[in-house]
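With one protein chain withheld, the remaining protein chains of the complex are depicted in position.
And now, chain A:
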Amino acid sequence: MTTDVGSESTPQLAEDLLKRPAGPGQRVHAVLHRQPALSPAIVLILAGVAFTLLNSRFYHLQNLSLIAQQVAVVGSLAVGQTLVILTAGIDLSVGAVMVLSSLVMSKLVFDHGVPGVLALLAGAVLAVAAQTLNGLLVTRIKLPPFIVTLGTLSIFTAVTLIYAKGQTVSLQPGGFLLWSADTVSIGSLHLTNGVLLMIALYVVMGFALRYTAWGRHLYAVGDDAEAARLAGISVNRVLLSAYMVAGLAIAVAAWILVGRVGGGDPNSGLNANLESITAVVIGGTSLFGGRGAVVGSLIGAVIVQVFDNGLALAGFDPNYQVLSVGVLVIAAVSVDQWIRSVKA
């Protein structure tokens, strides 16, 4: 690329510059470029230390257990959101699909006496089908994901409300669907099965994204869909699969939601959708696609909950939590912009 015009007068100027040790900024850039989940991890650690200093009750295992339990629904939902965002899309309907799925699960058991396992399966099939609809509209009709899911957000929300007829469903304790809320104690750490389900979801998806061809194709499609197509990847199939697998993650989130609500509530999880996007963005996944790691979304979801919890313990007005999340989102996207500019 470089032609050596005028190199006699200033010999090796460029090479001198290249040999110069990389500045701290460049080195940080290079590391973050390889590990997009690193910056949210640092934020989480710093926040943990700060909130512990403000109120030592923060780091008590009981409090940490509470945070974990509160994170489980949005954390699981964020897995599905991550898949879609990695393809350079966005899914505004995951929350609505989750609520609809959780309501169907609960009502099948409550109204029709369907065994819990079958109700769970039916809810999962519904979530995958709803996401397949999103995926088909994106790949076949070539609509932007934002528009598709904005539309289906309204549709699924309306279907939920029509189906619920304004009623909530409370399940009998001890049923299969409420298993997700059962406590699992490790010492004085009191987790729920839902938390473990969420962690399992992250392990499976982390593996699939990192170690399978499907995962790489997802990144390649999100990075540059046309290049991926020319390289021989079936772009539409990869896109559709992203939405469908997101449906599975939504089903897990719905199951955990049933456990937390104790049944089906059409008005539950109202903010879950935006919270899932927030978690993904704070977690370092690029809204422009092709960059990020699913573990970042877990960290992102935990960060939001940690700020919520920590600020409350420190005696701040709850509105400061909303404010801090806003600052975090903008900071996270700024870092992403910096990482994506390749100058290192």
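Operating definition for what follows: a contact is a pair of C-beta atoms (placed from the backbone, for glycine too) under 8 Å apart; a residue touches a chain by one contact, two chains touch by 3 or more; residues count from 1.
One rule holds in what follows: contacts and distances are computed from a predicted model.
Enquirer: Of the options "STAS domain-containing protein", "Fructose transport system ATP-binding protein", "Cell wall polymerase" or "histidine kinase", which is the UniProt protein name for the chain that has been left out of view?
Expert: "Fructose transport system ATP-binding protein"
Enquirer: Quick one: say which of A:187, A:232 or A:315 touches the chain that got left out.
Expert: Once the missing chain is taken into account, the touching residue is A:232.
Enquirer: Looking beyond the chains shown, say which of A:58, A:156, A:219 or A:307 touches the absent one.
Expert: Once the missing chain is taken into account, the touching residue is A:219.
Enquirer: Where does chain A touch the missing chain, residue by residue?
Expert: For chain A, the residues touching the absent chain are 1-3, 33-34, 207-208, 211-214, 216-217, 219-220, 223-224, 226-234, 290-291, 342, 344.
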